[in-house]
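Submitted below is the structure of interest, expressed as structure tokens.
Presenting subunit A:
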Amino acid sequence: MKKLSSVFGGLSGKIQMVFFIIFFFAAIILAVLVYVTLKPDMVRRYERHLTMTTDLVANLTKMHIRTTVRNHLNGLALNMYKYAEYEYSRYLRGEISESRAYHNFKRLMLDSKLGKVGETGYMAGISGSGRAAIHPRLPGRDLSKYDSVQDAIKMKNGYLEYDWKNPGDEKKRKKAGGLLYFKPWNMLIWASSYRDEFIKFIDKKDIMGIMDSVTIGESGYAVFINSSGKLVRDDENTYTASDKPIVKDREYVQSMIDQARADPGKSHVRYIPDGFKKKDKGIPHIAVYRYIPDLDWVLVSLVSETESVKAVNTVFYIVGFILIIGVIAIFIITSIVFSRIIRPVSQVKELSDAVSAGDLTKRADVQSNDEIGQMSLQFNVIIDNFSSLLKDISETSAMLQESVQELSASSQEIATTSNQQSAAVREIVSTMEDSDKLSKSIATKIGEVTRISEDTRQIVDNGFSIIKDSLSKMDEIMNANADTIQGIKLLGEKIDSIWDIVNIINGIADQTKIIAFNAELEASAAGEAGKNFQIVATEIRRLADNTVSSTNEIRSKINEIQHSSDRLIITSEEGTGKIKQGLDLSNGLRKQFDDILRSSEISVSSAEQISVSIKQQVSAFEQILLTLKQISEGIDNFVVSTSSMTNFTESLKNKSTHLNSVVSYYRTTEDEGDANE
Partner candidate 1 sequence: MSVPDSAQDFLVMECGGLSFLVNRNQFDSSLYIQNGTPEGEKTRYAFDTIDYGGKTLLLLDFFSHLQLLFNYRSTESAHLALVVSVSDLSRKVSDIIHSLKGNGEISKEYIALRVTSQSSIEHIQISSLRPLPRLLREIGLDGGILGLRFVATHQVQYFIDLDKMIARMMEGML
Partner candidate 2 sequence: MNNEDIFESLQQNVDEGSRGEEERPKKIVKFLVFLMGDRRFTVYADLIREIVLDLPLFYVPFVPSYVRGFINRHGEPYTVLDLNVLFNQQLLESSTFLILSDTTNQASFLISDVAEIMKIDEENIHMITSRSERQQFVMGSITDLEGKEILILDIPEIFKRLGKDVGS
């Protein structure tokens, strides 16, 4: 573990640091990205949510208003319808005539109370062709040109909203009408009124209820602001705007109202510094507001900005948390992983430490097949190779040392020899110089050559005949020699046969000896009388001794003869060889003599040629002398170079010793002692 931690500080620590840094930056970048992308997104979501909510509430409000008005008008229309039904039914029953029924109905419809709708609204009956059958203001008028009337005819039953300008009115106002078609009289019962008159019939509680049910996020809410900028609150059946200073002293509120009024068809977004509740003072909010024309209110939906970005913050915290967890996880994981990875690496490090300390006996324990494992393998191979290389080097260096020793010795020998040679050559040179003088003197004597050449001829002639004689004599000698050899061989054979005789004589000698002894014994035994016989015995003895010595002599002589004859044969055979050589030599001589004879027939001019050639020889001699001097110099140089070679071999020896010591630093097998010790 100790080693691991030391390595931790190194490689894995670095890698871990790298991982941390990467992770850290990645986390930060992520956080930043998240923030940058998420926040607006979140904000927009909230905006959309707010907008949707506002639109929804606005629509709901509109619908509620519409429905309320409709119901009211339709209710009125229904009442009138029922009345019409009643009157018609009376007719049908025969109680009254149809015109009477119609008249009753008309009178009812035009009643100032019953036929009143709202404040200025009224009931009317429109015929199927669009004529105002029953109308308080425009009876009998043809209203079919009006779109609204056409729509109503088509619709027959339902609710209608339309713009209408009464004569005398300044502008068109929105009107609403509830319709019911009474078929018997082909009459549309029309209850119409100005829409805004019915606004007051709207139960603002319901509208407030809609709003109250709106929740936006956690802290978001919706409020109504009236045209004077006051919050509309539900204060115990009081649906009036209350004086709320919160709203009042915000100047932006007024601009909001104005903007909403100016563009009533959609919702508007604005970031406001405060919320509308007391607690929201100072907290920025997102506001989405829309004008509700029917109520002349502005619907505002609010949510705090912090909430909108709450999610983003949450993400931030999560990211932070992940970062911390990640850091810890990275630490743990990398520790585990690296301890696995580093182990072989640290092993390799150990190995390399051992190698640099000179211990080549260790090898890595390769367990994995990954890059590190392969590296360890390679390392092992390298050490093996190195080890064997060292062995080789060691052997080679040992051999080298030997060779160097030998070289050194022999170079010294060479130096010695060269010195000797040099001395010898110098001697030769001096001798040559003497000889040179001599040859020069010979050259001067060349004048005698002519005379000599003349004499030579004579001599050659003599020599020639001598050669002939000697050649024939040689032949004789050869033949005689051959005979001699033959004779000797025969002699040898005879000698062999002599041996048999010698052996016989030997036997006789022995016997004679015994006879002599016996004779002497007899003589002794015979006493006085044997004295004479003693003499005989002595003689016999002497004879025996002689015989013995004679035979010994004969034996040795025959031995000698045998040896001599053997030697003779050998010598003769050698002699034959030599004679043959002599023959060849003589033949060669004859040839030479022939040449001499020819060359002896030379004129003085030839002699002059000889003179020239001799002079050439003299100069050649001088050349030789020169060459010898050069050789002498050369040898001197050689001596110098061998001495330098001796120095070289010395340095080589030192180098090889050094190499040896370097190599021996490394221990390649277990049983080598520690080279460092």
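Criterion applied: all candidates are chains of the complex that A comes from, given by their letters.
Assume contacts are C-beta pairs under 8 Å (C-beta built on N, C-alpha and C of every residue); 3 or more make two chains touch, one makes a residue touch a chain; residues count from 1.
Remember, it's a predicted structure, so these values are computed and weren't measured experimentally.
Enquirer: Just to confirm the interface: in this complex, subunit A touches which of 1 or 2?
Expert: It is candidate 2 that touches subunit A.
Enquirer: Looking at the complex, which residues from subunit A come into contact with candidate 2?
Expert: Within the complex, subunit A touches candidate 2 at residues 510-511, 513-514, 517-518, 520-521, 524-525, 541.
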